[in-house]
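Okay, so here's the structure we're looking at.
This part shows subunit A:
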Amino acid sequence: ASVVKVDGSSTVFPVTEAVAEDFQKSMKGAVQVTVGISGTGGGFKKFCRGEIDVADASRPILKKEMEACAQAGIKYVELPVAFDALTVVINPKNAFIKQLTVEQLKKMWEPDAQGKITSWKQVDASFPDAPLKLFGAGSDSGTFDYFTEAVVGKAKSSRGDYTASEDDNVLVQGVSRDVNAIGYFGYAYYAENQGKLKAVSIVNKQGTAVQPAPAAVLDGSYNPLSRPIFIYVSEKSLEKQEVRDFVTYYMKNASKLATEVKYVPLPAKAYETALEHVSKKKLGTVFGGEAEIGVTIESLLAREAKL
Partner candidate 1 sequence: MARVETAPVKAAVEDFSFYYGDFKALKSISLPVHEKRVTALIGPSGCGKSTLLRAFNRMHDLYPGNRYEGAIRLHPDNTNLLSPGVDPIEVRMRIGMVFQKPNPFPKSIYENVAYGLRIRGEGNRSVLDDRVKEALQGAALWSEVEHRLHDPATALSGGQQQRLCIARCLATNPEVLLFDEPTSALDPIATASIEDLIHELRDKVTILIVTHNMQQAARVSDYTAYMYLGELMEFGETSQIFVNPTRKETEDYITGRFG
Partner candidate 2 sequence: MNSADIPVIRKIIQRNKRWDLIFAIAGFLALLLGVLTFLALFVQMAYTGWERLTPEFFTNFPSRRAAQAGILSAWVGSLLVMLVTALSAVPLGVAAGIYLEEYASKNLVTDIIEINVTNLAGVPSIVYGLLALGVFVYGFGFGQSILSAGLTLGLLILPVVIVATREAIRSIPLHIREAAYGLGATRWQVTRDHIVPYSLPGILTGVIIGMSRAIGETAPIITIGALTFIAFLPASPVGPEFPWLSFEWLKSGFTVMPIQMFNWTSRPEEAFQQNAAAAGFILVLMTLAMNATAIWIRYHVRKDIKW
């Protein structure tokens, strides 16, 4: 049987997994799809080594990764899949937090905080003097890259003394059991565990505190923590029928399946454009290797159209 190999982001995994499952069924087992979870960074590393056909990514490809791919002669098509609201969560019993500003988040998470900021009181004088328990994504994940970029201002720039896991469910468990905990991960994990967690409203650029929710993503008010998620397909792999089939199937069903796994789908137009890029072999990224914060659906569509 022919094989399609996908690896990468744990955030994108639920969508890709759903697609892979349905796709294999529709092909009656003629094509085998493997979906690994190595985190966005891990996925790109394999992708640029030519080990996989498709990379799941919860952020656009970065300069360094572009260079690695270029060096190995790997060209790719970038396909946005959906939008995610990166969610900051606390324990439901936590009574003192109603909302947080990006400033406050930065105080908790920046590298300088390591070993120093250990009490909530240090984050904000109005908070009680309770131990600060941090849970976050592992350093190989796109979520980590995006969060540090959005909050600290520099990708991968974070303190190291927190419970870091590529496995978001471990984070769910950790936060749900500790009154003084705070953590962050993709919206889907929050949506599935609303009973055990409380989402924190984030004060946006406009100065209003907004709860993460599909609507807030759509209207762009949940910023800066809304982000697009992607798949990257290698040009060489696109020569294979089964990969083309898989990507086509992905784009045709992304809207439905993304909703099913609690992400915010893109407008239908976006998927059509993406398919067009595939068939016309429009290679490269529209982000220029920069980690961008606060990309809205509209601006994404505009960029895609320009490619």
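The rule is short, and it goes like this: a residue touches a chain if its C-beta (ideal position, glycine included) is under 8 Å from a C-beta of that chain, and two chains touch if they have at least 3 such contacts; residues count from 1.
Candidate selection criterion: all candidates are chains of the complex that A comes from, given by their letters.
Only a predicted model underlies this, so the values are computations on that prediction, with no experimental measurement involved.
Within the complex, subunit A makes contact with only one of the listed candidates (1 or 2), namely 2. On the subunit A side of its complex with candidate 2, the touching residues are 1, 3, 5, 7, 13-14, 17-18, 20-21, 24, 29, 32-38, 167-170, 172, 188-189, 191-193, 260-261.
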